[in-house]
Structure formats: C-alpha cells, structure tokens
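Just dropping this structure here.
Only one protein chain is missing; all other protein chains are in place.
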Amino acid sequence: MTAIALQVIQSLTVLFLAPVYAGFLARAEAIVQSKRGPSVLQPYRDLAKLLRKESAISEHATWIFRAAPFVAFSCYLTVSVIVPIITDEPLPLAFLGDLIGGAFVLMLASFSITLAALDTASPAGGLGASRTTWVGSLAEPSLILVFFTVAALSNSDNPYLENHAVAGSLSAYTLPTHLLGLAAFFMIVLAENGRIPIESPGVSTEISMIEESRVLEYSGREYALVKWGSWMKLFLLSSIFMNVFVLPWGLGHANSILGGLQGIAALVGKLAVCGVLIVIIDSSFAKLRFFRIAEYLGASFLLALIGIITGYVIRS
Amino acid sequence: MTQATSPDTILLNLASVLILLCAFACLGSKLFDRYLGYYALQSVLLSAAAAIVAEKLDSPALWALAVLTLLIKGLGIPVATRRYLVARLSLKRDAAITLGLSTSLIIGAGLTALAYFAMRPATLPGPLLDTAAVPLAMAVVLLGGLCMVVRRHTIAQLLGWLIVENGAFLGAITLVATFPFIVEAGIFLDLVAGVLIMLALVSGLAQRLASASASDLRRLKG
Amino acid sequence: MTLTLAILTWALPLASAIVPWVGTRARGTGIAVAAGGAGSLAAAITLAARIVSGHPLKLLGGLVYVDSLSAFFVVTVALVVTLAGWGSYSYLRAEEERGELSPLQVRLYGTFFAAFAALMLAALQTGNLGLLWVLVEASTLASAVLVALEARATSLEAAWKYIIISSFGVTIALVGTLFVYYSATSLHLSPDQRLTWPALFAHASVLQAPSLRLAFLLVLIGYGTKVGLAPMHTWLPDAHSEAPSPASAMLSAALLNTGMYAIIRIQALTTPELGRYANDVLLIFGFASVLIGALFMIGCENFKRLFAYSSIEHMGLIAVGLGFGGVIGIYGALLLTLNHAIGKSVLFLTSGEVVLRYRTRDASEVRGLLQVAPLTGLVLLLGTLAILGSPPFGVFLSEFTIVRASFAGQASWLGFVLLPLLVVAFVAFARTTLGMVFGSRQGRAAGLASGSPLVGAVPLVAGLGLLLVLGVWIPGGLNELILHSMRSIT
Partner (left out) sequence: MTGVAAILLLCAAVLWLAAASFAFLARTRAGLAACAATSALGGTAAVAGGGIVALHGTEASRTIGAGNVVGAVTLQLSPLAAAFIVLLGLIALAIGLFAPRYHRPGSGSAFYFCVYNVALLASLGVLVAGNVVVFLVAWESMTVFSYLLIMRHHQWRGVMAGGFLFLALGEAGFALIVAAFAILSVKTGTLDLAAMAARSHAVPGAWRSTVFVLALIGFGFKAGLVPLHIWLPEAHPVAPADGSGFLSGLVIKLGVYGIMLFAFQLLAGGPMWWGVLATVIGAVTAVVGVLYAVIEEDFKRLLAFHSVENIGIIVTATGAAMMFRAGHQPALGAYMLLAAIYHTVNHGTYKTLLFLEAGVVEHATGTRDLDRLGGLARLMPRTSVVTLIGTLGIAGLPPLNGFVSEWLIFQGLFQGFRIQPLAGVVLVLAGAALALSGGLAVMAFAHAYGIGFLGIPRSRAAAQARETGQPLAGAAVLAGACVALSLGAPAVLIALGQVARAVTGVQLRPVLLPGKLTIIPAHLNFAAFSPTYLAVFLVGVSAVPLLIYLVGRGARTRTVPVWDGGMLRFRPRMQYTGAAFANPIKVTFGRLYQPEFHVERASDDPAGRSGPVRYDFHVLPLFQRYLYDPVVAAVRSLARFVRPLQSGDVNLYLLYIFLVVVIAYLFYLIQSY
C-alpha cells in the first residue's frame, strides 16, 4: 500500500514540481544576467492562463495534431514511474521498463510532437521537426553508451542498481567510467531539453529555433499540455542525472511515506544544484552554430566511449 | 635392328624421305600448279610405300589400298582440283601467305627435328615395321599442318589437309601396318567425300565472294 | 532383338533420308525427319533398358559394341534428334512458305540431316576406334553441308571454317588412334582386336604407357576439336550461328557429345596405366573452355553465337567433371551431358523461332518477345534459366555435382576458380537473353508470324518439361543407366 502511495507521490512530484523547476531556472538565469526575472511560480500562472484560453488549430491539422500533446504527456508520466525520483528502491510499477525503455518512451513523445509539427503544414513546424529529430538521432549513440556505462558499473540496466552501485562505493563513484559517463549524460540532458549551447530557451527567432518551432502552432489547452510536458522532461532528465550519476545519495526508502517525503526534500536540493549548473552553462557559453551541434554530440559520444573502454579494461 | 638392313626397309625409308621432301616442296611453292604436282607426287610415293609394305606383309588389303591411293590421291584429286578449280578460277599463285617461304621452311625443319626427337626409338619400345619412317610420317603431319597455317587460300588449306592426311596414312602403314581394312576403306571414303564437299564449298565461296581466299573470310568474329 | 534395336536407332533416321527425294514438299521431309528421330528415340530407350538389365551387345569382333555408356549417349543423341527433327518440320515449313529454301535445299537438308543423325548414332555403337573415327569424320562432313545450306556468304564461310578446322583436328585424332593401336601391339591380340575398345579395355593395364600418353593427348586434341574444347573451339560459334537452327541444335547437343564420348572411351583406357594423367589434361582443357566460353559470352549480341559459347562452356564443364573424376565427377559430367543436350536443343530451336519472327540474330534488335510471342518468350526465359544452371531445372543438379567434385579433389581451390566463371557466364548470358524476353516490342518485323507456332512449340515445351522433371527427380532407370555407364569405364 505504502509502495503504491509512493508511486503516486513520485508521479505527482514530477507533475507538479516540474513547472517550478522551470521557473527556478528562468529566475536564476535572469538574476545572473542582472535582471529581476519572473517569479518562480510564473509557469503555474502560464499554465492556468493557457488552460483557459481558446485553441486555434490549423485547418490542415488532423487528429494527429490534437492527439500528440496527450501522447507526449502520457509518455513523460510513464517515465516518471520507472526511474528513481524519490526512492532508492524500485516502486511497484518500475517493472514496466528500465533506462532504455524510458529512453524509447521519451522518443515516442518526441516523435508524436514531430508528426504534429508536420501535420499543420506550417513551414516553421517542418523546420523544427527536422532539427529536433536530427539532434535527437545524433544524441542517441552517446545516450546508449551512457547506458553501457551503467551496465558495466552495476551489472544491470536498472537505474536503481546503478544508484546503489555508485552510492555504495566511493571507488566506483570515482571510476573514470562513471565520471566520463556522467559528463556525457549531462551534455545529452542539455541537448535534449534545448538548452545552451544547443538552443537559447524561450527565444523565438527562426534562425536559432529548434525545439521551439515544433510547437509554434499550438495554442490554448494543447499548448499548456505541450509546455507542461517539456518541463516534465527537463525535470525527469535532471532528476535521473542527479539521482543516478551525480548525487546518488539522499533518496528515501521505499517502505514509508516519510521516506518518500525525505526523497522529495533531497530532490529539491539536488535539482537546485543541477539548475545552478545549467544556468552557469547557459550564461557562460554561446549558442553553437547549427551544424556544430554534431561536433558537440560527437564530443559527448567520445567521452562516453572512452569511459566505457576504460571500464571494460579495468574489469578484466 | 636386323630389319634396317633389309631391302624393303631401305626402300620404305627412301619413300618416306621423299614423301617428306614433297611436303617441304609443297611448303615452299607458291604456284598452285606446282603445289598440286608435288602433292600428286607425294601421293604416288605413298602408294609405293604402301605397295612395299603390302609386298612385305603379303597383305591383299594393303595392295588394294596402294592402288586406291595411286588412283584417287595421285590422280583423281589433283586432276579434279586443277581442272575444276585452279583452271576455272584461273588461279596462279597463292599471293597471301602469312609467313615468308624461307621462314616457313626453317620452321618446317624445326618441326621435323621435333618429330625425330619425339619419335625416337626409346619412346616407341614396341616392335616397328620401320623405325625410321615413323618420325618422318609425324613430320609430314606437322608440315601439312604448317601448310594449313601459313597458306591463306582455301585450296592451299585443302591441300595442306591432304598432306596431313598423307602423313597419317604413312604413319598408319609404318607404325601399325595392319590397320583393319574396313577402317582404312572408311578413311578413304571420308577423304573422298571430304574433298568433294570442300571443293564444292570452295567453288561456292568463289562464286559468292569472287575470291576463295581465306583471308577474305573475316565476317564472322567475336 | 538387341541388335535389331541397335540397328533401328540409326537405320530409322537414315531411312528418312529417302523421303525428300520421293516427295518434294517440305512437309513430308519434316515429318519424315521427325518420325525418324522419334522412332530412333523409342528404339534407343528400349535398347538402353535391355543393356542395363543385361550384357553389352558385342558383335563382329567388336565392330558393333553397345554397352551402357553407348546406350546413354545413344539415348541422349536420339532425344536431340527427335527434338531437332520436330524443329526441322517447323523450320522447313516456314522457310518454304517464305520462299527462302529451294526444293533442292529442302532435299539436301532432309538427306544430310538424316545422314548426320544416323552417322552419330552409329558412331556411338561401334567398339572399333578406327570405325568410330571414320563415322565421326563422316558426321562432320554431313553436318558441314547443313551449315552451308542457306548459302549466304556467311554460312559458306562458317561451313568452310568448320570443315577445314574439324578435318584438321579429327585427322590429329586419327594419328592419336594410331598410337592407341600401337600401344597395344605388344599384346597378343589380333590386329582387328587392337582397335576394339572392349579388348583394349580388358588389357588396359598392360598397354604401353609412353605411346598411350601421346595417344591420349592427340586424341584429346583431335576429338576436342569436335567437342569444342578451347583453344580448338574456334569453328564452333561460326558454325552454330550460321546453320539452320535445328541443325545448330544437332551440332551443339549431339555432335559435341559424340566427340566427348570418344574422349571418354580413350580416357578410360589410360586410367589403369597412367593414373590421373588424362584427368589432369582434361582439367586443363576443361578450365580453358569454361574460361573462354564465359568471357566470350560477355557482350555477345548475336544470340546464336551466345548459345554456342555457352556450349563451349558446358563442354568445358563436362571435361572438368570427367577430369575431377570419381563417382560424383563422372556422374555429374554424364548428367550434365544429358541436361545440356536437352537444354541447348530447346534454346537453339527457340532461337530458330526468334529468327523466323525477327529475321535477325542480333539480340539488341529483339525486344519484348514475351509480348510478341508469349510462348516463345516464356520458353526462352525458362530455357535461359535452365541452361544457366538455375534450379529447378536439371542442369543445376549436374553442375552442383561437378562443383562438389571440384572440392572433393586434391586441388580444392579449383572450385573457387570454377564458381566465379559460372557466375560470369550466368550474368553475361542472362543479360542478353533476358533483354530479348522482356521489354516492350520494338524494331522491325516484330509482328512477323512463324509458320505454325503451336507445332513449333511442342518440342520446346517437351524439352523444358523434361528438364524440369530432371531437375527435381532423376528417374531410377536413368540413375541405373548412368551408374552402369560409370562402371563400364572404370
């Protein structure tokens, strides 16, 4: 019973903390740039506003355009039940998938939005669809290598076991395999969420848009779901990054609600760290020229590859 | 090797050598008339050789062959060829020859040497009627072949083939002597039929192409 | 009874030679030739059945000698004669209708076709190597007339080349035969017996080795000229492409086999004394032929020449099979002989239909056969696949068996040489013929109809059907015949 409750709490955490995490990032970034910035709660206000607004839908759009936000939203919620967010032991539904299962589910989310973008016939949608799938497909190899890292470190592809393996031993934590994999994963997190140096978040100019232009045609309630979903994605990836790789400690035990709450508390702290990290990157690097992104992702791939090779050699 | 001293053997050797010389003469002559003449002479000599062996072995079948050779090869074929082709097409000399005469004669000499080396007694350990004639027969075969190779005109090629045939015939009587008559007769029949068909073909070619030289037969290639 | 059958096999076709001189029409000639072939085939099959279950037929001191090997080749050749005879019917009818052949030409065709067939069938049934030579040479002469029959400048040229080259070659075979005879002189055999194959074979282990060695080389060169082994093959594409198509079928599917038969006989004599000597020589010539056949098929636009090169390739393969020897090698070679005979007959007869329709031998001018003449197109398509060794046709089984033999031998690497050549041959051949079959109709004369398409198609369909059957099932009788044949030469 407790476990089921925790499962629900975990998903609700993702659902409801995701906007504030985005708000935190926006605020922190503004402060770094010597601006006042919006309230961290601004995303909730945006959502409330959008949910009440009228939707304007392209006359060429079909059911795919309408369904996509729901599919994507469901995907993020699905991922939220299988990865360690607040507890260090698998929750009842974690058997649905593992890390790579989660990755596939995220891919479905992205695919549905891509199709929706092409469905509207809007030129901007096509542009975004092309660019995001391109970035996504190039990020795929290094993501897989990160999973190889996990498997080599913990003899499993289970994020929980990875968490245990790294949390339990400092020597495992300091292995080059782990550290390089960590760096590679962080680069992917940035790429997947459209952060600097891939894209300037929230800037809508055609020349630099990647993720943003895919969803330009959305408005009203659908846009609310899309926006919310993308915040959840950032939240999820950041949580995995922190909980599995960077700070594998502090997760709650799965046998009590209290443990869950402790996990949430720890998570908030970790995400603050992660957010600061992202903001530092955001503010100290420039956006890459579009085709240089391939090199950025190649670098991430190489980091992970070197990590995994050293891992294999050390093991033998 | 007592055989070598017997008069038949000496005669046979002599005939064989002359046959070889005829082959050389054919190889060395450009004029069709001469060519045919040498062939006729060779055939007569061949007939004589057959007669010698027939006399020695007392074989009526060989006697018959000797007569046939004389009549058909020595007389019939040369005359028919001259009358129906050479004269009618007013051929004089075989102009197109792939090799110079002297070169082909030198090669012919080399081939004769080869035949001698190949057919020396050590390689033919069995009983032979005439040890010396076998290499000569083989040399004639090779020289006939050489004729066919170097001569461009179809008639010359035909005569080349007939020389090869003569060589084979000489081989037959010297190497094995007692070839079954039915086979010999069959060979003769083939020869006659072959010559007839070839002559017909040559005249057909001459009609169609205004030339019966093989150098003009270059349509079919690749 | 057996003797009667043996005589019937060649006497029936020979008898059909009279018909053209009685009736003037092409129809009668065609029917006679076809009937002669069919009768011969029936006699041959009965003969083969008797020989397999009984003893070889040996008469007149071996002048007549029919064992399983002979019977096998007799059946093969008689089959070809039957198919080609039927093909002759359509050929003569169509050409006469068109006025391309004079009555004399029809008569010549009928006579020499019959003589050609009879001589080959007789050649296969004599045990006397000298007589064998005589008959083979005679068949050369008879077929030369067929090659020249249409009396175009090119066909006369081809006939000349054919007759002069073959005669030269076959005379070399005569010299070789002399040496075979000579190598038996030390045996206490009567002069007649020294040329008789069964007698020689019985004493094969005491024949004189050196002269036998030369004998085999010369015989192989000589009869190899008939078989079309490279480099003695040069007459073959010319003669095959210029002869009337049924005659081409006879040349390719029957004459070549007859030459191969002679080589097999002599090879059998050498094995006890010379071991694998003859095998190695056969391998050299066989590979050369496969190579030449394959290379010359590339870009060959005259489809009858193409088929001729394919024959060279297949004869090379048969030589290779014999060269590898052993049970699988010889079995494969014999099986290929039969399959190739059927397949090539079908293809040449088909080429006849195509020539009748398009009046050209240039494959690039023939397109869309499948549309113009669906049945002919289909036969050409399937015949191509069949001859190239695609299952489910019989050639494949035999080729695969030969390939197996190639890997079973001492020099396994030879298999790796053989297979690429087969691929090259396949691609080159198929490229040309498939181009004829498919596509849309174009060019001149596409609409010209041949005399009687349905009658013309019967031998084609029958041949293909036979190949298909042989591709999935080797009848017990045939298997026995081949096994017996192998036993009779090893």
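Labels A, B and C are assigned to the chains in the order they are written; within every chain, residues are numbered from 1.
Basically, contacts are C-beta pairs under 8 Å (C-beta built on N, C-alpha and C of every residue); 3 or more make two chains touch, one makes a residue touch a chain.
None of these values were measured; they are calculated from a predicted model.
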item: Shown chains touched by the chain that is not drawn here; value: A, B, C
item: Residue in contact with the excluded chain [from A:13, A:114, A:193 or A:243]; value: A:114
item: From C:156, C:262 or C:335, residue that would touch the chain that is not displayed; value: C:335
item: Touch criterion as defined above, residue of C:46, C:186, C:234 or C:360 at the omitted chain; value: C:234
item: Interface with the unshown chain - residue positions in subunit C; value: 160-161, 164-165, 168-169, 172, 210, 213-214, 217-218, 221, 225, 231-232, 234-235, 237, 292, 295-296, 298-299, 327-328, 331-332, 335, 368, 370-371, 385, 388, 390-392, 396-398, 400-401, 403-404, 406-408, 412, 415-416, 419-420, 422-424, 426-428, 430-431, 434-435, 438-440, 471-474, 479, 483
item: Chain not shown, touching residues in subunit B; value: 98, 111, 114-115, 117-118, 122-123, 138, 142, 145-146, 148-152, 157, 214-215, 217-222
item: Touching residues on subunit A - with respect to the absent chain; value: 15, 50-60, 62-64, 69-71, 73-75, 77-78, 81, 93-101, 104-105, 107-108, 110-111, 114-115, 117-127, 129-131, 133-134, 136-145, 147-148, 151-152, 155-158, 161, 216-217, 220-221, 224-225, 228, 290-291, 294, 301, 305, 308-309, 311-313, 315-316
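The definition used in the following text is that only the chains that are shown with their structure count from here on.
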item: Chain-level touch network, classified as line, ring, star, complete or other; value: other
item: Whole-Å gap between the CA centroids of subunit B and subunit C; value: 31
item: Interchain centroid distance [CA atoms averaged], subunit A/subunit C, Å; value: 77
item: Where subunit C touches two or more other chains at once, by residue number; value: none
item: Subunit B contact footprint on subunit C (complex, rising order); value: 63, 128, 130-131, 133-135, 137-138, 141, 144-145, 148, 151, 153-154, 156-161, 163-164, 167-168, 171-172, 174-175, 178-179, 181-183, 185-186, 191-192, 194-195, 208, 210-211, 214, 237-238, 241-242, 296, 300, 302, 305
item: Subunit C-touching residues of subunit B, taken from the complex the two chains share; value: 118, 123-127, 138, 141, 145, 148, 154, 157-158, 161, 164-165, 167-168, 171-172, 175-176, 178-180, 182-183, 186-187, 189-190, 193-194, 197-198, 201-202, 204-205, 208-209, 214, 217, 219-220, 222
